[in-house]
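Okay, handing you the structure first.
A single protein chain has been omitted from the complex, and every remaining protein chain is retained in its original position.
Naming follows writing order (A, B and C), and every chain is counted from residue 1.
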Amino acid sequence: MTIEDDRGQDHSHGRSHEHGEMSELSDTQLRVRSLETVLAEKGYVDSAALDVIVEAYETRIGPQNGQRVIARAWADPDFRAALLDDASAAVNTMGNVSDVGSHLIAVENTPEQHNMIVCTLCSCYPWEVLGLPPTWYKSVPYRSRAVLEPRAVLSKFGVTLPEETEIRVWDSTAETRYIVLPIRPEGTDGWSEEQLASLVIRNSMIGTGLAQRPGEAKGDS
Amino acid sequence: MTIEDDRGQDHSHGRSHEHGEMSELSDTQLRVRSLETVLAEKGYVDSAALDVIVEAYETRIGPQNGQRVIARAWADPDFRAALLDDASAAVNTMGNVSDVGSHLIAVENTPEQHNMIVCTLCSCYPWEVLGLPPTWYKSVPYRSRAVLEPRAVLSKFGVTLPEETEIRVWDSTAETRYIVLPIRPEGTDGWSEEQLASLVIRNSMIGTGLAQRPGEAKGDS
Amino acid sequence: MSNTIHDMGGMHGFGPVEEEPNEPVFHTSWESRVYAMNRAMGPLRLWTIDEGRAAQEALHPAVYAGASYYQRWLLGLEARALQHGLVTKEELAEGKALVANDRPNRIFKPEDAANLTRGSFDRDPQGEAIFKPGDQVQTLNINPAGHTRLPRYARDKPGEVEAVRGCHVFPDSVANGKGDDPQWLYTVVFDGQVLWGPDAEPGTKISIEAFEPYLEAL
Partner (left out) sequence: MSNTIHDMGGMHGFGPVEEEPNEPVFHTSWESRVYAMNRAMGPLRLWTIDEGRAAQEALHPAVYAGASYYQRWLLGLEARALQHGLVTKEELAEGKALVANDRPNRIFKPEDAANLTRGSFDRDPQGEAIFKPGDQVQTLNINPAGHTRLPRYARDKPGEVEAVRGCHVFPDSVANGKGDDPQWLYTVVFDGQVLWGPDAEPGTKISIEAFEPYLEAL
């Protein structure tokens, strides 16, 4: 075990821990290749299928699915009600995104309650509608802090809410999966679903962000 | 960060973690030397004084001090009463061991109650009477387990007590320090303090052992 | 295991939350292979999702806290593949198959990736749900040696049942090799002050998904 600290290097937290260091990445890479080779030779995985899974998450299954869900909920009050009643069923009526499992739950932000999702015990995430989680969501800082100091975490994401707004943290400790329905931004009357979707940043569906206002630069998250 | 696991190596727990690996020991060694050199050059430490401190713990300040305390408590009822009343004061009357600070407490094993000492938050230990703690006492397995499953821990040390005996774990969370007064073994009537001291193994003063019986081979702990 | 480092809700010391601008889906190709292998082997039903979690929870805390997310997935997958006898240590060390095996009848094929839907965890209930929304409950103080999904910070605390989420596979049973043992699942909400005392941020509520055996009526 190499001892590490903060002396001049950023070894003990943050990205270096999350992504490993170059010299060690190659160890890991060799180890992954070895595991895949053995599993494939023994007939447990089909490497071509792995390629297709990777491609699916790099292209098809991502936050764009959730953006369309949220935009429709903003545009269509019946869909909004259906979504809040049974998110799995409602999303599956949209047809052209990947089916979602039985346990999706949508929670609605209001001026009275802001919702925020975490999985303290592992990294549960509604990947059918949001794709794979970002590194920060899976990171030990987020998992440890979100339930204890959600306002402090929100402020790291640039989100400051009025004192009167209750912060509600949902710890995904079972197979239910949560998506946040953010507040529809003002100044969007009459917007199409496609226009509305452009305001739905990924973090707004996790609760660590708000939907963008019209004209606000679209961030990556 | 190198990832490690149990695949063929004992990297993830036990002694390799406690003592480091050879290639890394030398890193640590250089780092220690650097720190000592700088502190000495700047006048914060005197390397000759460090030598004397090391020598003191390698020779003078060790479990032999506690053994004499326990032996006297077994041999002398007045001393036993004084020890249980105020262990610091009682030990300091013995004169020829290093003075102990104000906060030593002796707890007596009986057939009804077996005492066991731990420091879950760091590694507090009565070094004035027992010397420096053994590695297992400072280790994360002992610190995490002793308060939750003391009987299971005791059994790892070969100590099995009757169900009726209550196990009392003392977590040293402040500057008080605990020494266990073990049960005097049978068959020692009329023994001298010196003879009695030979039965007091170190672990019996921590509570992870019992005093040895006459004729029992003396272990290192 | 239950009280391991993975149960980190409310712990300090892990550093600040840091967002990466323009983060890619995968940072390296090995990350994507690790993820895809884990996904592809799920449908083989050699183990459950909770066994997968338990394999990661069994990592030494220094490894768990120091490894990246996909490094943990790699270590967990290796551990399960070894435990289930799918591969041997020698094969992993040499990077090739050395011993014959009973090949699975059906493996995940490229065409299966068209529908990566999650399986359902709903199961037929063994009885009526004991609690209903609005009920006041106390979480139990459990510290099992095996897997559980009741986090430490939410044990032995009073809360309110907010919703009944159906009857699901019980992780504390299935991950410990004792079958589905389906249990009612509830959303139980706690006041921040109840969980954290005066150090809680004001105006916060935290909920967990709690299986019925975690709860007793208040």
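As a convention for this text, a contact is a pair of C-beta atoms (placed from the backbone, for glycine too) under 8 Å apart; a residue touches a chain by one contact, two chains touch by 3 or more.
All of these numbers come straight from a predicted model, not from anything done at the bench.
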Full-complex contact with the absent chain, from C:I49, C:A65 or C:A81: C:A65
Given C:L44, C:A93 or C:L140, the one touching the chain that is not displayed: C:L140
On chain C, residues whose C-beta touches the chain left out of the figure: 1-5, 10-15, 57-66, 140-145, 152, 155-156, 195-200
Residue ranges of chain B at the interface with the undisplayed chain: 1, 12-15, 17-20, 25, 28-39, 41-46, 48-58, 61-62, 98-103, 105, 118, 120-123, 128, 131-132, 134-136, 138-153, 156-157, 163-176, 219-221
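In this section, only the chains that are shown with their structure count from here on.
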Leader among chain pairs (count of C-beta contacts): A-C
Closest chain to global C-alpha mean, per-chain Cα centroids: C
Centroid distance [mean C-alpha coordinates] between chain C and chain A, Å: 17
Approximate Å spacing (C-alpha centroids) for the pair chain A, chain B: 50
Averaged-CA centre spacing for the pair chain C and chain B, given as whole angstrom: 39
Multi-partner residues of chain A (at least 2 other chains): 1, 17, 20, 28
Overlap residues in chain C, where contacts from two or more other chains coincide: 62, 66-68, 71, 74, 78, 92-93
